[in-house]
Structures are given as structure tokens and as C-alpha cells.
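Let me begin by presenting the structure, written as C-alpha cells, before commenting on it.
Note that this complex is displayed minus one protein chain, with the remaining chains in position.
Here is chain A:
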Amino acid sequence: MKELFPAKQVMGFVFSLILTVVALLVYFTDMSFAVGMTVLLITAFIQAFLQLVVFMHAGESKDGSAIYTNVFYGVVIALVTIFGSLLILIWDM
């Protein structure tokens, strides 16, 4: 029976619910902007990664490394774009 029960997925589901609750706390409690934003960013990225690995099964097929390379490339470009834009339009304007 053990191999039929999707333990990993159930754990993942519970964990993603916890992450959602933590993110909601930002709205319902009285946090400063900086703390709230930090909580949101951290929970959002863990959430996204969780979905990708547990529910979209990244890394389970034989082209797992290609998927992670793609994700890594995408994250690098996204970060460059965001921080570059901040640099251009706010920090160094």
C-alpha cells in the first residue's frame, strides 16, 4: 500500500497550505512594509518551487537537468531585468 499512497504530494499540499496561511498573515496582522514584503517574497518563491517540483514533477523524467537549467536561466534573466530596471529608473536616476 505504501507505494500507492502519494505521501510526497500530500505533504507538499499541506506545506503549500501553510505557506498560504503565512502569506495571508501579512494582510491580517499589522506588519511593517519591509517585513511584510520580505515574508511575501520568501513564501512566494518557496511556493513556486514547491509547485514546480512536487506537482509539476520537474526532475522526475530523464530531462530533469534541462528543466532545471531552463528554470535557472529564467531566474537569472528575471533578476537581471528587475534589478537592472530598478537601477536605471530608481536607484541611479
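Following the convention adopted for this analysis, a contact is a pair of C-beta atoms (placed from the backbone, for glycine too) under 8 Å apart; a residue touches a chain by one contact, two chains touch by 3 or more; residues count from 1.
Keep this in mind: contacts and distances are computed from a predicted model.
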Query: UniProt names the one chain left off this complex as which of "Molybdopterin-dependent oxidoreductase", "Quinol oxidase subunit 1", "Autoinducer 2 import system permease protein LsrD" or "FAD/NAD(P)-binding protein"?
result: "Quinol oxidase subunit 1"
Task: With the full complex in mind, choose from A:10, A:48 or A:66 the residue touching the hidden chain.
output: A:66
- line: Per the touch rule stated above, chain A touches the missing chain via residues 63, 66, 73-74, 76-77, 80-81, 84-85, 87-89, 92-93
